[in-house]
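Quick notes on the structure that follows.
A single protein chain has been omitted from the complex, and every remaining protein chain is retained in its original position.
Moving on, here comes chain A:
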Amino acid sequence: MRNRLALALLGLMLALPAVAADYVALPGGRFASVLPADGKAAPAQIAPFRLRTEPVTNAEFLAFVKSHPEWRRDRVASILADQRYLSHWADAETLGSGALPRQPVTRVSWFAAQAYCESEGARLPSWYEWEYAAAADATRRDARSDPAWREKLLSWYSRPSSAPLPDIGGAPNVYGVRDITQPVWEWVDDFNALLVASDSRDQNDPDVLKFCGAGAVSLQEKENYAVLMRIAMLSALQAADTTNNMGFRCAKPE
């Protein structure tokens, strides 16, 4: 009896990684984001959620494109993905030498990332969820004050963008989330909501109305500029844009 139980447990343990490696639970809570919730100083409130442990890979995205042909690069509507969408693949349904199966998929638009997550019964994480998950290191939930954490985040910028992307499979952080700050940047659901004017009543100059967002939001933790640069990058993008190093992962409710 005891043996059988042990066997069953062993079986369960062996089976678990295949299932549970996909998404891990993160507790959420109050989080001091670089982007105050009220545009001034309020911390973000993050509900418990689950996050994909790894970014979506070329192989995974290829399987999605095959089952959702409207997202093939030769069929996608131009308003949903720009000209460079998946342009590093050999053809619409072949990865080829420029896109290895275990590399994170890049050159995907926000719309395409969102559609992929939907096909997994998931959604894109919010900025707060992403920033919160990325704040951890191997042992701490919030390692952001540690110079080593900042150094790691900054080292991304010194990697030439022409260098081939490494395969995913980096060391997990304390939640079991891998590859979140490297090797790619990731789309978030509210990428176009990060720098919006907190007061758009100034009607004198239409250009000021449109662009005063960047000046109106006060950013916290200015020394944390590696994270702030990500916000600037995301805010500069349109939802159909694709870039060499923008990938994504998905999130689910608790």
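Keep this in mind: contacts are C-beta pairs under 8 Å (C-beta built on N, C-alpha and C of every residue); 3 or more make two chains touch, one makes a residue touch a chain; residues count from 1.
We take it that contacts and distances are computed from a predicted model.
*Asks:* Not counting the visible chains, the remaining one has a UniProt entry; which protein name from "DNA-binding transcriptional regulator, Lrp family", "Multiple sugar transport system permease protein", "NADH-quinone oxidoreductase subunit G" or "Electron transporter SenC" does it give?
*Replies:* The record for the missing subunit names the protein "Electron transporter SenC".
*Asks:* Just to verify: which one of A:Ala47, A:Ala63 or A:Ala77 makes contact with the chain not shown?
*Replies:* That would be A:Ala77, which touches the missing chain.
*Asks:* List every residue of chain A that touches the chain not included in the displayed model.
*Replies:* Touching the missing chain: residues 37-39, 42, 45, 77-80, 110-111, 114, 123, 189-190, 192-201, 203, 206-207, 209-210, 213, 238-240.
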